[in-house]
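Before I ask anything, let me first share the structure, which is written out below as structure tokens.
What you see is the complex with one protein chain gone and the rest in place.
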Amino acid sequence: MSTLQAQPLRAEASAPAPVDYRRARRAETRSGYFFLAPWLIGFLLLTAGPMLASLYLAFTDYNLFRDPKWIGLENFEKLFNDSRYLQSVKVTLIYVLVGTPVKLAAALAVALLLNSGRKAQGFYRSAFYAPSLIGASVSIAIVWKALFSDGGIVDLGMTGMGFQPGGWVGDPDKTMPMMILLATWQFGAPMVIFLAGLKQVPRELYEAASVDGAGALRRFWSITVPMLSPVIFFNLLLETINAFQVFASAFIISGGAGGPAGSTLFYTLYLYIRGFGDARMGYASAMAWVLAVVIGLITWVMFRTSKGWVHYSGETK
Amino acid sequence: MKNRPLLAAAAALCAVSFGLTACGGGDDPANASGEDKAAAGPVTLNYTWWGSQDRADRMTKAIAEFEAAHPDIKIKPNFTDYEGYWQKRATEAAGGGLPDVMQFDFSYLRQYADRGALLDLKEVEDGVDLSGIDDSLLPAGEIDGGTYGVPIGTNALAMYYNPDLVTQLGVEPPKEGLTWDEYNAWIKEASAKGGGNVWGAGDYTGVLWLFDMKLRQEGKKLLDEDGKLAIEKSDLKEWLASTDELRQSGAIVPADRITQISPMSAMGAKLTATEMSWDNFLAGYLKDSGAAKIEMLAPPTTDGEKGLFVKPSMLYAIGANTEHPEAAAEFVDFMTNDPEVGEIFGTSRGVPASKAQRDAVAAEGPDAQVLEYEKAIAEDLDESPAPLPAGFGTLEKELLRLSEEINYGRMSVDQAVEEWFTEAEAALEQ
Partner (left out) sequence: MSTATSTATAAPLTDQRRPTPPAPRRQDGARARSLMVHALSLVILAVVLYPLLWMVMSSLKPTNQIIGDPSLLPTEASLDNYRTALAGIGGISAWTFARNSLFLAVVSVIGTVLSSAVTAYAFARIEFAGRKLWFALMIGTLLLPFHVLIIPQYIVFNKLGLINTFVPLLIGKFLAAEAFFIFLMVQFMRNLPRELDEAARIDGCGHVRIFISIMLPLMRPAIITTSIFAFIWSWNDFLGPLLYLNDPEKYPLPLALRLFVDQTSVSDYGAMIAMSVLALVPVMLFFFLFQRYLVDGVATQGLKG
């Protein structure tokens, strides 16, 4: 996390006379908090406060109409006996563990493709990026559902290729591929980041490797991947966290119920159903905290293991 | 009371922060909208219901009638399908923002009334005229001495069949008074001839009220007087397993077809030749399927017992948070008692509860058919269900969901039974 910390400012060098140093420092701190105030208030009221509140609620039975009742670990015990909860965990994990790598692989492949051509790269880059802007919108969820329903273009295409007819929307085995395709369709954002990373890779490295007789695949594994590893790591982290939070598309495609047969019951959706549909706020808070802890752990593990495979070139401190 | 100080502190801090942003500029979001509503002019009521396109069409007409008669009140209509309807209401109730006037279901009335989300109509002076409504029906809307719902109609369970589809399949239509086994055999035969395009029926075991009817036929009850479950797990297991063979042999509509046509019914989408549901669904079926005629008869029986009963089909309720209780009551009164509204809806909201509307129902076409049906079953009726406990809606919803899981082959009947009992007991405890 070291790079995430604020870098020391060079300003001190030119601070006024040493006598006034303390007073100036205090004045700086006052100004600092003056400027920081909006964020600080927001952080305390909209982030830190609610986090603590929901930690408390996770140990209560609360339905908004009665005061919260302390029930200890009961919510957590119930969670792990709740088959729909376990289903939502499964659905979300598959989506994250399969969808994210697929999306990133697509992004990297296209980035490599675009990087190897020169002309019109800007055009393709922009065009491929467009889905990332609108992919999470309700409009696209509606379109996606139509494309994959009975008699939709995917059904027609697959039937034409000799597969059994039938839309994907109604088939619990195919809704997950459908959702992953929707995520993959939005490969543009990580692709743009990959492209920016690829530009930083010195061409001389490739040329030297070519001279040494390394093939394309070899060059990819021993130059591109290591040189790109910070970007891969960044994309992986970002996309993993985003994937955990998918909501609008699942909500629209399943009509808010996570169906068919719970196959699109994403964690967020189930949390919404329990918290806001059944008014079981305590239970939903427990769900939220389990997720926060899991995401925290995943992030921690990613940062820890990243030391082994992420190579920072000299200029990054 | 435990976390009051915490919330209060957060609330106070929040209020302070609003003050800050308000000072910050002219764009204070707080009064950006909503305020203009208080301006003089006609009162606007939010009104919401669940139902099919047919109901929406009739509603549009009824609302036009009302607005013509009450130029000072404007209705903003809104509707969804049944399941989405309750999810939305739950969220709104939590935020104290229910619509002014709502179509309500017997299964959910107590839950909302208990939480203080509904207006006691007795508190509205010159409110809804209940004098024309049958005395035996009024208790359906009464909870702990308050009147929270106005019953606007009654319905009973029925079996429908689409004669065109039956002919097309080349089978005999189902007969009055058949047993469950005979009905299942009929479904099997019809589906076999449908060749994967049309089926005899959908899996009816997901409908809680049909299960209730079956229990009544066996002399049992779903709930005891305290509103607790009065059945054994074996009862539910037997019921859900009764269509096992049909499911396995592909004799009922595959679950994925049902999912894709949702929110339409299988009968409305002409996927099945028969369907069992409430007798006020006829109009919706006709509209959705475009069929010229749909026949009605009594559902299957057990040892000659029909187990049929009449219950309030729907009620009207007013949100406790409404700013215009008088206007809302005025609207409910109109929708409940006005003869022209009665004529517009016919029996599609159930057989009208108020005498004025009942008399206005045309004695021809589908409405006559429904009246005829209720008359035919009237002699042999079971008692009407007592007011339903809070959480009953969850019982209905869960059975439907678990049935879907079974039909997708994701769950065994045993698992479904276990899960339904867990969910049902938790819901009834709330």
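All chains are identified by letter, namely A and B, in their written order; residue positions are counted from 1 within each chain.
Definition applied: a contact is a pair of C-beta atoms (placed from the backbone, for glycine too) under 8 Å apart; a residue touches a chain by one contact, two chains touch by 3 or more.
Model, not experiment: these values are computed from the prediction.
Visitor: So which of A:Pro38, A:Pro101 or A:Pro202 would be touching the chain we can't see?
Guide: A:Pro38
Visitor: Out of A:Gln200, A:Ser222 or A:Thr305, which residue would touch the omitted chain in the full complex?
Guide: Once the missing chain is taken into account, the touching residue is A:Gln200.
Visitor: With the missing chain put back, one of B:Phe79, B:Trp180 or B:Phe421 would touch it. Which one?
Guide: B:Phe79
Visitor: For chain B, which residues touch the unseen chain?
Guide: Output for chain B: 7, 10-11, 14-15, 17-18, 21, 24-25, 27, 29-30, 32-34, 46, 53, 56, 75-81, 84, 91-92, 94-99, 263-264, 288.
Visitor: Which positions on chain A touch the chain that was left off?
Guide: 1, 3-7, 9-12, 14, 25, 28-36, 38-43, 45-47, 49-51, 53-54, 57, 64, 110, 113-114, 116-120, 122, 124-140, 142-144, 146-147, 149-153, 156, 185-186, 188-189, 192-193, 195-197, 199-200, 230-231, 233-235, 237-238, 241-242, 244-245, 247-248, 251-252, 255, 267-268, 271-272, 275-276, 281, 284-285, 287-289, 291-292, 295-296, 299, 312, 315-316
We adopt the following convention: only the chains that are shown with their structure count from here on.
Visitor: Which residues, counting only chain B, touch chain A once they are in their complex?
Guide: Residues of chain B touching chain A: 1-4, 6-7, 10, 13-14, 16-17, 20, 81, 83-84, 86-87, 90-91, 93-94, 115-116, 255-260, 262-263, 394, 401, 404-405, 408, 410, 415, 419, 430.
Visitor: Mind listing the chain A positions that touch chain B in their complex?
Guide: Listed in rising order, the residues are 38, 41-42, 44-45, 49-50, 52-53, 56-57, 60, 63-65, 67-68, 70, 83, 149-150, 166-167, 169-172, 255-257, 259-262, 273, 276-279.
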